[in-house]
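Just dropping this structure here.
Of the protein chains in this complex, all but one are displayed in their positions.
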Amino acid sequence: MSAVVSVRDLAIRFVMRERTVHAVNGVSFDLVPGEVLGILGESGSGKSVTLRALMGLLPRRYTRIDGQVRVAGRDVRALSDVELADVRGRQVAMIFQEPMTTLDPVFTIGEQIVEAVVRHEHVSPRAARARALELRELVQIPSPERRLKTYPHEMSGGMRQRAMIAIALSCRPAVLLADEPTTALDVSVQIQILLLLRQLQRELGMAVIFVTHDVGVAVEIADSLAVMYAGRLVETGPTRAVIRSPRHPYTQGLLASTVRGATRGQILEAIPGLPPDLGEPAVGCSFAPRCRHAETRCAVTAPAEHVVAPDHVVRCIRAADGSLPA
Amino acid sequence: MATTPADGALPLLLPDEALARARAGNSYWKNVWERLREDKVTIAVTLVLLAIILLAVFAPLVVWHDPLVGSAFTRLKPIGTERHWLGTDEVGRDLWARMVYGGRLSLLCGVLPVFLALLAGGSLGILAGFTGGFLNSAIMRSMDVLYAFPSILLAIAICGILGSGLGNTILALTVTFIPPMVRISESVTAQVRSLDFVEAARASGSRTLPLLRYHVLNNVLGPILVFAASLISISMILAAGLSFLGLGATPPHPEWGLMLNNLRPAIWVAPMTAALPGVMIFLTSMSFNLMSDGLRQAMDVRL
Partner (left out) sequence: MTAAPLLATRNLRKHFSLRGGLLHRVQAVVQAVDGVSFEVHAGETLGIVGESGCGKSTTARLLMRLVTPDAGDVVFDGAPVGRPGGLGLRDLRRQMQMVFQDSYASLNPRLPAAMSIAYGPLVHGVPRSSALKRAAGLLEAVGLRPELFANRYPHELSGGQRQRINIARALALEPRLLILDEAVSALDRSIGAQVLNVLIDLKRRFNLTYVFISHDLDVVQFVSDRVMVMYLGKVVEIGPVEEVYGHPRHPYTRALLSAMPSMDPDHRIQQAPLGGDPPNPINPPSGCRFRTRCAFAEDVCARREPPLGGVPGPLTVRGGLTPPSCSPAHDAACHMLVPGSGHTRAA
């Protein structure tokens, strides 16, 4: 099956007056139709930047992109703004963390969905309105809100998130990009949205890239996981494999510092230190300063990808040569 | 591990310079100073202002004619005349002397009202912003009444009531500037007051005075001072305008606005001379304006 998203050696730098930020340092992955890829990383890992690069949403003025980004068969970097506007919404759609800031407050939800449909599917407003109603049913917005013309500020957080999903799905995109859509939601609403996304993804056969910092959420939604640290993918593989047998020390540390199952009152196995300053291009392994298994060669040589099991890839010198203690 | 994991306890050793810098601490004002140093426009403008101010302060040393003494024989001499390098005015007084001494008055009329308004309005505004509730409403609504008048009209009205003269001008301008100062001080203080760290300071059982001193003042003074700096240019122009209208400085005092008025009939005869006071008003107030702009930009550091 050909990949619907293909990224090769993506490197993104933000060149600003005061400093340069090397946000993404060589990311490669493929996404096939119907697959849900979870990108797991903490703040500063470059996960949101990667997502935005897939839709060409990064500010042109100070962004320098290297590498190849192909979405739905088209080279995103080569597209003009007009062509990008065609691709966005139609083939690729994105949902964000804070619906309040991404929904237009002066238009009703219905109007915003109609706008998307008319723009991309070139149908009459009436057909678009019917589709809007259908969509609100699809995302399980309950009846009263469906009929009334509701504004974003009249809805609760969970409803707004559903509305945003409805807008994103209005043109049946092949790829859905989700940037931490459940982070701002209460836990009882979060699971509703995750289940909704799972169901919609199955029904519509979309490929989904779901970015999150929450391990539990990633486990619930993703078929395969990519763990990101300091602009690099340090471990990728099927969710089961990465969670059950993590091979990269960062993944191991991340899972160990998850509080679930830890003994109360005992010191947690926290990863010491801080994420690196991305002002300099990475030399060697970016995780080395915090890694308890680090050796001198780790700070010097950038780790290459090493295949541990089918589809399970790790970037770690010591994991590659098997010298990593269990 | 039984001991608390130390942050920054990395296997790396910090180089001495970084360590020293880390000890010093990069305060907000240091940041502002560093940004100002790189802003060429602001530096240039500040130097110009400094020159004007120094000339005004050391007027007796740089001027060799009496600004108040004229001679009918030397009326309206053009620029470049021997012994009167900037020419003379309509009564024969040396223009260079009048400009420099006029600078004193004009600068005074620019800076003093703003300074007084800062003291009075700033305190009122901080009080209003910090206390909130009824006192806030009382102060702010009273200011609103004054605010309803355009500043130039207000100044003219007050001068009209009190009469002309420098003292009255300064008083009128001070009163005109108090409402905007109160408004900006109140707004900034109210913002700061709602921030978490002020609540935390209250939660530590602090009384009001130390709270103001340590937590509020150092956060509100910056924006207030910048706003005050931008008012100076307006003040100078208003003062010149009042003098122009005859409500400000009285003859024979040299004051740029007054000089502008007096030299008005001479505009066809000696246009350069007649324009000179206007040029100085423009230059000085523009410089204050640009300087306050530069200061505001430097202070708008996204820390």
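Per-chain residue numbering starts at 1, and chain names A and B are given in the order in which the chains are listed.
Simple rule for what comes next: a residue touches a chain if its C-beta (ideal position, glycine included) is under 8 Å from a C-beta of that chain, and two chains touch if they have at least 3 such contacts.
Please read all numbers here as calculations on a predicted model, not as lab measurements.
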item	value
Omitted chain - touching chains that are shown	A, B
Contact with the hidden chain (one of A:I267, A:V283 or A:A309)	A:I267
Residue of A:R74, A:R129 or A:H213 touching the missing chain in the full complex	A:H213
Which residue of A:G56, A:G89 or A:G158 touches the chain not shown here	A:G158
Which residue of A:L103, A:A163 or A:L254 touches the chain not shown here	A:L254
Sites on subunit B contacted by the missing partner chain, in the whole complex	3-9, 19, 22-28, 195-197, 199-207, 210-211, 214-215, 218-219, 303
Those residues of subunit A which, in the complete complex, touch the missing chain	42-43, 156-159, 186-192, 194-195, 213-217, 219-220, 239-240, 243-244, 253-254, 257-260, 262, 264-272, 274-275
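The definition used in the following text is that only the chains that are shown with their structure count from here on.
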item	value
CA centroid of subunit A to CA centroid of subunit B, Å	51
